[in-house]
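One structure, pasted below without further comment.
Now for chain A:
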Amino acid sequence: MGKPKLKKLHIRQEWCKGCGICVHFCPEKVLELDDKDKAFAARPQDCICCKLCELRCPDLAIDVETEDE
Partner candidate 1 sequence: MAIKDYLRERFFPHMWCPGCGHGTVLNSMLRAIENLALEKNDVVMVSGIGCSARISGYVDFHTLHTIHGRALAFATGVKMSRPDLNLIVPMGDGDALAIGGNHFIHAARRNIDITAIIMNNRIYGMTGGQFSPLTGYGKLATTSPYTNIDHAFDTVSLAIAAGASFVARTTTYHAKQMTDIIQKAIQHKGFSVVEVLTQCPTYFGRKNKEGGAAEMMENYKNITTPIGSKASRENPDLIERGIFVEKEMPEYCSEYNKIIQKAVKGK
Partner candidate 2 sequence: MKNQIKFVQGNEACVEAALYAGLDFFAGYPITPSTEIAEHMAVRLPQIGGKFLQMEDEIASLCAIIGASLTGNKVMTATSGPGFSLMQEALGYAIMTEIPCVIVNVQRGGPSTGLPTHASQGDINQARWGTHGDHAIIALTASNHQDLFTITVEAFNLAETYRTPVLLMLDEITGHMRERLHIPKPGQIPIVSRLKTSVKQGVDYHPYLPREDGRLPMSDFGGIHRYNVTGLFHDMWGFPTDNPQIVHGLLRHLLDKIGNNVHLIAKYKEFYLEDATTILVSYGSSARSALHLVNNRRNRGERLGLLELQTLWPFPYGIVREKCANARHVLVVEMNMGQILREVKIAVEDPEKVFLANRVDGMFITPTDIRNILRLIQGKGV
């Protein structure tokens, strides 16, 4: 089994409250807040699928989908 590869970073915009936790802790700076303070994947190509954003998201708004899932 190799490193997991990102298929899609799902973010439920209507659930996201823009707290910025995911942005702050992303080790590869993949995430950013848009002009409406909603998280989005600005650099998905850099994602290493550690899923820390998904685990820590207090709004349960993030789902990191990997190729093997």
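On the choice of candidates, all candidates are chains of the complex that A comes from, given by their letters.
One rule holds in what follows: a residue touches a chain if its C-beta (ideal position, glycine included) is under 8 Å from a C-beta of that chain, and two chains touch if they have at least 3 such contacts; residues count from 1.
In this text the structure is predicted, and so the values were computed from the model without any measurement.
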item	value
Candidate touching chain A in this complex, from 1 or 2	1
Candidate 1 partner contacts - residues on chain A that touch it in the complex	14-21, 23-25, 52, 55-61
